[in-house]
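Please find one structure pasted underneath; my questions will follow.
Every protein chain of the complex appears in place save one, which is left out.
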Amino acid sequence: MIDWSGYLSLILEGALVTLQLTVMGSALALVMAFLAGLGRLSRFFLVRALATTYIEFFRGTSIFVQLFWVYFVLPFAGFTLTPLQAGVLALGLNVGAYAAEVVRGAVKAVGREQTEACTALNLSRYQRMRHVILPQALPLMLPTFCNNAIELLKGTAVVSLISLTDLTFQAQVVRAQTGNTLIPFTTILILYFAMAWVISVSMRWLERRMTRNLDGVRI
Amino acid sequence: MEWDWDFVWQIMPTLLEGFKITILATVLGAAVAAVIGLALAIARRSPIAAVSRTVGFVSEFIRGTPLLVQLYFIFYVLPDIGIRLSPLVAGVIGIGVHYATYTAEVYRAGIENVPRGQWEAAKAANLTTRQAWIHVILPQAVPPMIPALANYFIAMFKETPLLSAITVLELMNQAKSIANSNYRYIEPMTLVGVFFLVVSLISVVGLRWLEERYARMDD
Amino acid sequence: MASPIIRIDNIVKRFGPLTVLDGLSIDVMPGEKLALIGPSGSGKTTILRILMTLETISGGHIEVDGEQLYHMKKGADLVPADERHLHRMRKKIGMVFQHFNLFPHKCVLDNVTLAPMLTQGVTRADAEKRAMELLDMVGMADKAKSVPAQLSGGQKQRVAIARALALSPKIMLFDEVTSALDPELVEEVLSVMKRLAAETDMTMLLVTHEMGFAHDFADRVLFFDRGKIVEEGKPEEIFRNPRQERTQIFLRKIIAAGHRV
Amino acid sequence: MASPIIRIDNIVKRFGPLTVLDGLSIDVMPGEKLALIGPSGSGKTTILRILMTLETISGGHIEVDGEQLYHMKKGADLVPADERHLHRMRKKIGMVFQHFNLFPHKCVLDNVTLAPMLTQGVTRADAEKRAMELLDMVGMADKAKSVPAQLSGGQKQRVAIARALALSPKIMLFDEVTSALDPELVEEVLSVMKRLAAETDMTMLLVTHEMGFAHDFADRVLFFDRGKIVEEGKPEEIFRNPRQERTQIFLRKIIAAGHRV
Partner (left out) sequence: ASAADLEELKEQGFARIAIANEPPYTAVGADGKVSGAAPDVARVIFERLGVKEVVASISEYGAMIPGLQAGRHDAITAGLFMKPERCNAVAYSEPILCDAEAFAVKKGNPLKLTSYKDIADNANAKIGAPGGGTEEKLALQAGVPRDRVIVVPDGQSGIKMLQDGRIDVYSLPVLSIHDLMDKAKDPNLEVVAPVVGAPVYCDGAAFRKQDVALRDAFDVELKKLKESGEFAKLIEPYGFSAKAAMSTTRDKQCAAAQ
């Protein structure tokens, strides 16, 4: 008799790893998104070039390749990361590159008119960004950030390829041990969907909160 | 471990073999995504609530769960109900349907972005709904969609390595197979990265061109 | 005396909780030129859009040219109109919008010929001939091959007028056709409309904030406020001797803002 | 006689191949109220934007309050101004835009207090006190806690005026501040501006299509065409007896479109 409750709790442990990866990866992605997104709008050529290179590189190569590099090639350069660190790093940098474009787009979408009003009021660049542009850009970013976070969640399935015991990996283990395919895979599909659902519900909540004042400003 | 150029030249033909499959899978997947996506977009606008809701939920589900797991499902579980697809076909359908949920959103946004005034002008000109779609709405909705669709095309390309999980001998799988039999990861994986990067950089240029060519027409 | 070409009978229009038109009734005689004025949000646009069947109604009846607009006879019963009925009724009505709503992907000529070719089965040659006449009338014949993006606002609006005329409707609706234009461009559109009003016996309903133009153009002026007709009469009466206080206040404000009456 | 507060000297402004201002020179005296009128695209907005340092210039010099605007002294040389110099010069100038450009995420009061607190180091209490005075002056004190989305266009523009005044600039620029408003709302904004013009000795430059208002407001009117001043003079002269043909045509069109002069 197969001890399903035991195997299901194995899968739940995998869910925990997936959750960790998603949360930590998102945090890293968020930081990178703002660094690179705002960097790309910088006045300084060097900063712009750096940000652009990062963005194009990580959007250009596949997440799989990035994972393999971080996991198998970086150690030869003297950096050995745990699988979790490698996963967070690869996922965070990858999704961060996409989210950086969201930051840039949202900041630009706020419109020249707001920038000009700031100039007329003699605000400095920093003050303009901090008090006027970002507060308006943030709500614009949220829906896409939500998509990015879900992409990242789904991306964690890929880390099973570097032996990180996440949901998908645990499902594979359970499958090998029990010989049953349907149950572990159906379980993780539901778990993934539940997590994605939680992400979008909380993002929508956040968005509603942030745009409460902006009702009717944007259509 | 040192970089070995001889090894690089030796494995290049095999990698190119895989690259061909990668391209084939991407192109076929894109075709599936384009067609199914349109079907989803139209079904989601259906006045019958049951249809639009169901399609909405299924799309959300597909979009909220990893492609990798979906591929396992298609490849290993579907045969139980008598649907046995070849690895490439399963991969093309998996990746195509997954991305159809994304292209459906592009179609929807493109259609909704046509100002309401255009619908009204079409009505005031006494066109039928069909005529309005064909002569007024779609000609305006489609060009702005093209860059976004192309973007997903590139994203699909970068996700083809997942097909290795269902035994499609694409670029990544060939590289892994080379790595496995020679115990050298650096050269094959780096080359895969270079392949992806080169294609991506070329497509970024192509995308810019598309964006310029199909920039929104302003009234 | 001829019977009205438009009979608006006790129309109610709600948007959610908001009642925008509340039991409105208007009769319009064939060939009459009617100006609708009144403060923002009073429902002027809404009544035009209802006539163009761009909205649905919440209550009441409308008869256009002897036929029900939103209802149709099914045996002895009057049932809500289906799309076919609406399609047939729309032949009688044309509309020009505040923001032109030209088709941006088509040249001026194609904007004008599209509907006649698709809905009236006119050949391309005939449609183009008629379109060129109309474009000539609005002074846009030389721009027939331009796309809307290359035109000024006033030019766009003149094309939009030609486009609406191309279907030869019995009734034309104009919703603030100059208010999105630069002041300098207003005159070219108004002069086209004045000529149109003088030369045809089309029935015309016009919403405008240009009191001077309303004065010159209209046979009758309706002053709207909050979905009701507060005052109506000949332009001279309304503009020189408004009886209602609401009308007086409105006109005073408009005049103070520099508009000539 | 006092020296000019603004000296625009032979300014050239190009956008790519297009020369928008071509050797324009204007002197404005302290306290003077100047109206800029002229057809669309003639460069009126551009000259205001240049004064507000929202554009760069392609040639010429501007002196504001005795100092170079786009240049600064470095030893004996005149070099292009850096951000610090511009920052200092902008203290002297305020601007009100056609589309208000209020900060939609901040309430009315915060819109007015933001810049004084950030750029002049005023405390919140002081900034709010002054803001309430200004909002009171424009008749918006009771809406201090509303957000822009809850205001009508006229109300928004009055807040925008208060916001610009909060920095106490010596020079105020107004770019078609009523042309995005519903006609009924125009008057409330113009009356605020008339009071302002009468009560302060601020120097004011105003671009408008409201000829009646330009007439009442301005000490001097400049008529622009294609980046050049075609005619200038006292309002009575320009509006009653324009000497140039271009001015006559322009005014005739505006009048035909229903605007009172």
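By written order: A, B, C and D. Residues from 1 in each chain.
To be clear about the criterion, a contact is a pair of C-beta atoms (placed from the backbone, for glycine too) under 8 Å apart; a residue touches a chain by one contact, two chains touch by 3 or more.
From a predicted model like this one, the values you see are computed outputs, not experimental measurements.
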Identified contact with the non-displayed chain, of A:Met24, A:Val173 or A:Met210: A:Val173
Which residue of A:Thr53, A:Thr80 or A:Ser202 touches the chain not shown here: A:Thr80
For chain A, residues in touch with the removed chain: 2-7, 9-10, 13, 71-73, 75-76, 80, 83, 161-163, 165, 169, 172-173, 175-179, 181
Touching residues (missing chain, whole complex) on chain B: 1, 76, 79, 84, 86-87, 164-165, 167, 169, 173, 176-177, 179-181, 183-185
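As a convention for this text, only the chains that are shown with their structure count from here on.
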Distance from the mean Cα position of chain C to that of chain B, given in whole angstrom: 47
Distance between the centres, which are taken as Cα means, of chain D and chain C, whole angstrom: 37
Whole-Å gap between the CA centroids of chain A and chain B: 20
Junction residues of chain C, two or more chains touched: none
Multi-chain contact residues (two or more partners), chain A: none
Complex contact set, residues of chain D against chain A: 49, 52-54, 87, 90-91, 93-95, 97, 99, 101-105, 107, 114-115, 118-119, 147-149, 163-164, 167
Interface residues, chain D side, partner chain C - complex: 39-40, 178, 182-187, 190-191, 209-213, 250, 253-260
Chain B to chain C touching residues, read off their complex: 115, 117-118, 120-121, 123-129, 131, 135-136, 139-140, 217-219
